[in-house]
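Note that one protein chain of the assembly has been removed; the remaining protein chains are unaltered in position.
Should a chain be cited, it is by its letter among A and B, assigned in written order, with residues numbered from 1 in that chain.
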Amino acid sequence: MKLKRVHAFLLTAFMCITLVLPGCKNVEADFNGICLNLGDEPLTLDPQLVYDVVPMRVINAVFEGLCRKDKEGLPVPGAAGHWDISEDKLTYTFYIRKDAKWYNGTSVTAKDFKDAWMRALDPEPQFHEPAYMANLFFCIKGAEAYAYGEGKPEDVAIDVVDDRTLRVTLVQPTPYFLDLVCNSVYMPVNKEFFDQQIFGDVSKYGTEAETILGNGPFMVEEWNHDESIVLKKNDAYWNSDKISLEEIEFKMIKDNTAAINSFKSGEIDMVEVTDHLLANELKNSNSRVETYNAGIVQYITMNNEDPVLCNVNIRKSLSYALDRKTLVEKVVNDGSKEAFGFVSPIVGGHEGKFRKQAGDLFKDNDIDTARKLLKKGLDELGLSEMPKTTFLINDQDISKRDAQVLQDMWEKSLGVDIELQVMSFDAMTEKMLSKDYQMALLVWAADYNDPLAYLDVFSSKSFYNVAYYYNKEFEELFDRSIYETDEKKRMDLLLKAEKIAIDDMAVCPLYFVANSYAVKSRVKGLVRGSSAIQDIDVYWTYVE
Amino acid sequence: MKFTRFLLKRLAFFLVTMWLVVTLTFVLIRCLPGSPFNSGKMVHPQILNNLNTKYGLDKPFYEQYLRYIKNLVKGDLGISMIYKNRSVASIIKRAFPVSLDLGVRALVLAAFVGLLLGLMSTLYSNKALDHIISVTIMIAVSMPGFVAGALFQYFLCYRLSVLIQSITGVRYSVFPNTGWEGFRSTVAPTMALAAGVMGMVAKMLRTSMKDVLDQNYIVMSRAKGLNKREVVLRHALKNALLPLLSISGPLVSSIIMGSFVIENIFSIPGLGRYFVSSVQDKDYTMVLGLAVFSVFIVVLINTITDILYAVVDPRVCIESKDRLKT
Partner (left out) sequence: MLLYVKTAVFGVLKNKIAFAGAVIFFVIVMMAIAAPAFSPYNYHSHDADSIFLKPMSKGHWFGTDEFGRDLFVRVWQGARISLAIGILAAIIQMVIGTVYGAMAGLFGGLADEAMMRLADALYSIPDLILIVLVTLMMGNSCFSVVLALSMTGWTSTARVVRGQTLMLKEMDFVKAAKVMGASRRYIMFKHILPNCSGQILVSLMLNIPSAIFAESTLSFLGLGIRPPEASWGTMVNEGFKYTNITYHPWVVFLPLLFIAITMISLNILGDEFKKVLDSKH
């Protein structure tokens, strides 16, 4: 018994001592670095192979494309110092900076870009899988054919004129091409380094800290899988004197409650905030709350070929019956705004924003009209009442939350019975692609900042058109806009096209998603939402 | 000789089980709708085709199966379809030791505290302390794991750091909310995981202690004049610990189930999350790899337990078919 007591005492004393020993990163000293929550383990840090926002946050700091986004989300010179665009807007010539260097000191050449772009397009790559986002290259002449295995690699119109000049020829005038070029799939690769990472029949490029070589403002110092990524400033970067931070640590905290606890305890400097009460709590002397719109739309896609939903009046009635104001203010409550059109408010139009010019295309919570249209639609179909309709949602908590509210609204205002079916996103995609669904709750995030990125959803030629919408007039306007070189005329065509699609209520827009986050007061210049898919930019960040 | 026979039988069992599990899992995951390549974003149909060709998913079913078995025999678990170009074996190799570490720490803590509670309960049986302990055990056993995790994180990690800040002015996390670096970050998760399990241990120990104390040789010792404390500690304890081995199965699986949840809450880089995420993301190679690995671990643990049982209790014959396993 005595022995046990002594043991217990020693154990307690030992534990107390270890507790008091200082940890290092928590104390707010002269630490010129920040700690952010990445949210999840990146699937890879190979720029050509990523398709998800999580790895892109890191890649945006470690690599740099020909162009990069500025604070407002407009493309500005990156690795390319300047460029020429031909009269017919089909040929772009990029001139790469003299001092653009890889982290290991070697120069960035035009060949590095061509190698990267070709490997992304390669339909049968040997050491890695085909790039998910290769379709972003299809605006380049010969690219699509090559990816389909029908064209030859030599026919792809990417030319290395000399070490620092790259020439690209496009299929049609693509006013948003510079925007595309900022994407991670367009970033360069150092082929020599890449070849050194090949083991057997698999390339380890992008899987560990040692197998990554970037040309961006930071480099990957450590990658502790499932735990953290540590970036250090890259002194070989051409603009490194303008970069203030010395170190960035990305933690991978999946559970947001844990992340919030972590933030409040001072362990991380930024956290996503979804609850408005929490937002109020965090607006104090220690931290501030910011909101940004990343161009994401929450909407309901409807199968326009379904025997019931093919009727435009029924689709309209389902859409008009929803009270988006209540949904956004009382349920979502994070700064998101109601959507009465499909193109996001952050998209630029000809004069100012597209959405501002287009305006709201229908009324919110118009229950009377909804009821009339429902009756009209049912009569046209020869039905006495609306049959039970299935509504697919993915297994995320936000989707379940929103869907329950919508289900309740439809029941109360129209008396229709909507059945929720929860499934994983890929199962849902399978059903949508095989036309085996009625309604589904989706999120649309544009790959580039242009109305086309949104209206693509309604084009019959696009594989994203899971609403199976077809309208001859829309198709005409859409096709004409692709070849229109005059900016104003093009926008007018696109404005008209959106109006047609929404008048037909091909899909039912719900709200434009805003994200809120809390950040510590000492962190300044953190830019978020300059692009839908690369949503954290640490270029201008500094610490006080 | 007997031991070698035992090992050989075990090996045969292992191989048969492995084959069964792999086949069953292979069939089951293919029955699931969806594909690994659409789990984040809708992919262009041509690119989807290219991806399927690259991973051999366009070949006939039995051909894929045979290829997997062939590789498995060579010891190659393949590369993950979601975590690009990373081998399944390397992911498991990195993540498992973390989960094992957490599990062992929790087991040791649970055993220690459970033993303490069980002992006190027996020594002071039917007094007030015993009842308090029974109630505590009841409550601990009735709380789902994630509750313990959330509560520990909130009070031990967050609240404590706020408290320290209000006292000293310096923001300092004594127990970090997340992560698995250094001793301090292991404290809260270990305690949360142990909380659920120590109830089981304490309960078991109490019952087995009672049984042992009724035995003849104990009564004899008491009659000889040894006081209660000494009797319990010196004689009863050893024999009461034995039945603990019999609940080792459910104990270990409780720890494993519980660790998924705890790893999620505390962002611990263990293997737990892959069990759920790989099935949800349809990462076929990862799911199969995990199934193979689990069979291996479970058979290993069972074998070790059986050996321990035989070593500790010479009455048990290691090959006895009638040995009652509970």
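FYI, a contact is a pair of C-beta atoms (placed from the backbone, for glycine too) under 8 Å apart; a residue touches a chain by one contact, two chains touch by 3 or more.
Here the structure is a predicted model, which is why all the values come from computation and not from measurement.
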Self-check item: Contact with the hidden chain (one of A:172, A:224 or A:257)
Solution: A:257
Practice problem: Return the single residue from B:69, B:123, B:257 or B:307 that touches the missing chain. | Solution: B:257
Self-check item: Among A:107, A:244 or A:326, residue touching the chain not depicted
Solution: A:326
Quiz item: Among the options B:32, B:69 or B:164, which residue touches the chain absent from this view?
Solution: B:32
Quiz item: Which residue numbers on chain A touch the omitted chain?
Solution: 256-257, 275, 277-278, 326, 330-331, 395, 397, 400-401, 403-405, 407-409, 412, 420-424, 427
Exercise. Could you list which residues of chain B touch the chain missing from the display?
Key: 13, 16-17, 20-21, 24-25, 28-29, 31-32, 138-139, 141-147, 150, 154, 249-250, 253, 256-257, 260-261, 264, 275-276, 279-280, 287, 290-291, 294-295, 298-299, 302, 321-322, 324-326
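Following the convention adopted for this analysis, only the chains that are shown with their structure count from here on.
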Quiz prompt | Centre distance in Å when chain A and chain B are each reduced to the mean of their C-alpha atoms | solution = 37
Quiz item: Which residues, counting only chain B, touch chain A once they are in their complex?
Solution: 32-47, 50-51, 53-55, 79, 82-87, 91, 94-95, 150, 153-154, 157-158, 161-162, 165, 170-174, 176-184, 229, 233, 264-267, 269-270, 273, 280-282
Self-check item: chain B contact footprint on chain A (complex, rising order)
Solution: 1, 18-19, 22-23, 26-28, 41, 43-44, 46, 49, 51-52, 123-125, 128-132, 134-135, 147-149, 202-207, 224-228, 251-255, 257-259, 261-262, 264-267, 395, 423-427, 429-431, 433, 463-464, 466
